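Before we start, here is the structure in question, set down as structure tokens.
With one protein chain held back, the other chains of the complex are shown just where they sit.
Let's turn to chain A:
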């Protein structure tokens, strides 16, 4: 089959190239489809790592229609509960006019050349692939219509597709896609200007509730996660990792371990040292055994002497106090508007508050696990990876192999939240397979997971807000300090990166005449990584709490105060106020995804209405409010809190209003907000990782707690703004405003402000 190329009309911005795959591509498809209509899609999309600059990314996400009428769509992003294996294919299916019940989804392996960017984080799958998926569906639709119109000798404009058929509207004649694929496959690809996308009013699947495709497999226990991967001859490994980051194995006595029935081999794993890196293992000793239990028992029997290294004296509580002290000093200015010091001189009131948040672990219920088989100069991986391409590159690097010889099969992910973007655990499996000669599955225990995670950074912040003689907010000075994610790969990185600072700090959107954002040095002594919504967690806890204090100082209602501070509806950029560069707008050009204060205002007004904001509450109950735009999605949140006379906190209701542009799967948008609220409740009320003598104190779900059903927010109401603006992500945006909304409600009941997470009413 000839491979031909089609360019879409808007090629200067985001180019989608639809093509018919050549013979080589078919071989890759294997038994998937030998005949039928097959289209590849090459995506060009903005690569957020490069600050919104458009780069060409090749991709081969295939749409296949077989002669028996099946529509097979390749899912090239990783599924971890956000519903992406359903959301992206349904976009293709809707434009195509497919019978969704008959659609089949095939998971793509990790391959940058074929699939473009597969890094599933940053809430951007739908945002990035909405348009290309629509164009792929529309192209196939036109080919099928053209085939039918030719066969029936009618004008193609009189035909449409619906439910897996092409229909001739006036005669009612119809033909299933399967009957038409051979004719359609022989047609030349349509010209870009011939492709028309549906008007949103014609959508049949997009914008509605669609159940996830893996539902039945999940409820019957048939769904395959990384931990479930298996190949013949597979052995299991667990690793005793050095308790202190940067330490290493001095000596090991493995005699007792090897004497345990089922234990096969013991290997030392070299760690990266300092910096520990995001893609490399920690130093440790691995036990390979016939089964998981033998491996765990073998590990217990190891006698290891460690060189704990320079982090052995680290105390996280002590560091947090030191960071707090630093926020009193002059810092590195990250954004400047007006002259804050001058504003101070004309102050009528100055409010100055500090905010502390701890390290957090991801605590995915599936602990990290991955299977590797190194054989005949090749390495095959099965892993719950959010970023299979990075895993592939890292494994190739660690094994000294060509990337071409490494393949990564992506399983379902039993919770990701950013943890399973990092390929360290996958590299462990690969190294151990290479060393042992067996296919090896690495299994992390819960203790391994809590004690050796890439933690959300602990932080100290100080905000000063100035109110002038006219009761207007005239100044905002936010000091933020926390060890940066960059420190994990660069020991010299001691300041938060621009990427971290635009998460809820420098993107302060309020119409205040003087704004100064400052940061301070913070050294990392554990591995720092990203956790769902990243620095927004601590930044918005601080900013959202301070806005509530401002309302009180101005004697205003908190919602009215925020709407007043937001000012006139306008599009904002922060560029001219940022000495160190441009505001990167989550990797998207601000012209394409403008920061519109009117959209934030709208969700605030809607949440106030839906929550009955301002109503009388019984004693011991109150509503708290906060709003924030993150990952380009606008969210307002009201949390209802009840506290009984034993200081027991319950959350009867949570109200969200959100604007994520065009909704794709409303059920999964609601579920992400329901889950995001629960996740944030854990961060606010339960969880904290602390470090003593360089070692993490907590080790399982008794000491590192997350909300359980009796404590969980009881009702989470989600109000989605109807919009045909470009769709934006929903995985992370629910979290940030929840925490200050909760804290503000607690204040209304107890009269005590929350300055430290997790909340402790006895403190």
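Keep this in mind: a contact is a pair of C-beta atoms (placed from the backbone, for glycine too) under 8 Å apart; a residue touches a chain by one contact, two chains touch by 3 or more; residues count from 1.
In the analysis below, contacts and distances are computed from a predicted model.
K.L.:
Name the absent chain as its UniProt record does, using one of the following: "Peptide ABC transporter", "Probable septum site-determining protein MinC", "(2Fe-2S)-binding protein" or "Tryptophan synthase alpha chain".
P.N.:
Record says "(2Fe-2S)-binding protein".
K.L.:
For the chain not shown, which residue from A:228, A:577 or A:596 touches it across the whole complex?
P.N.:
A:228
K.L.:
For a quick check of understanding: of A:400, A:710 or A:751, which residue touches the chain that isn't displayed?
P.N.:
Once the missing chain is taken into account, the touching residue is A:710.
K.L.:
Among the options A:363, A:544 or A:694, which residue touches the chain absent from this view?
P.N.:
That would be A:363, which touches the missing chain.
K.L.:
For chain A, which positions touch the chain that isn't shown here?
P.N.:
Spelled out for chain A, the touching residues are 79-83, 209, 211-212, 214-216, 218-225, 227-228, 230, 236, 261-262, 291-294, 296-297, 363-367, 412-417, 443, 445-447, 667, 671-672, 674-679, 700-702, 706-710, 712-716.
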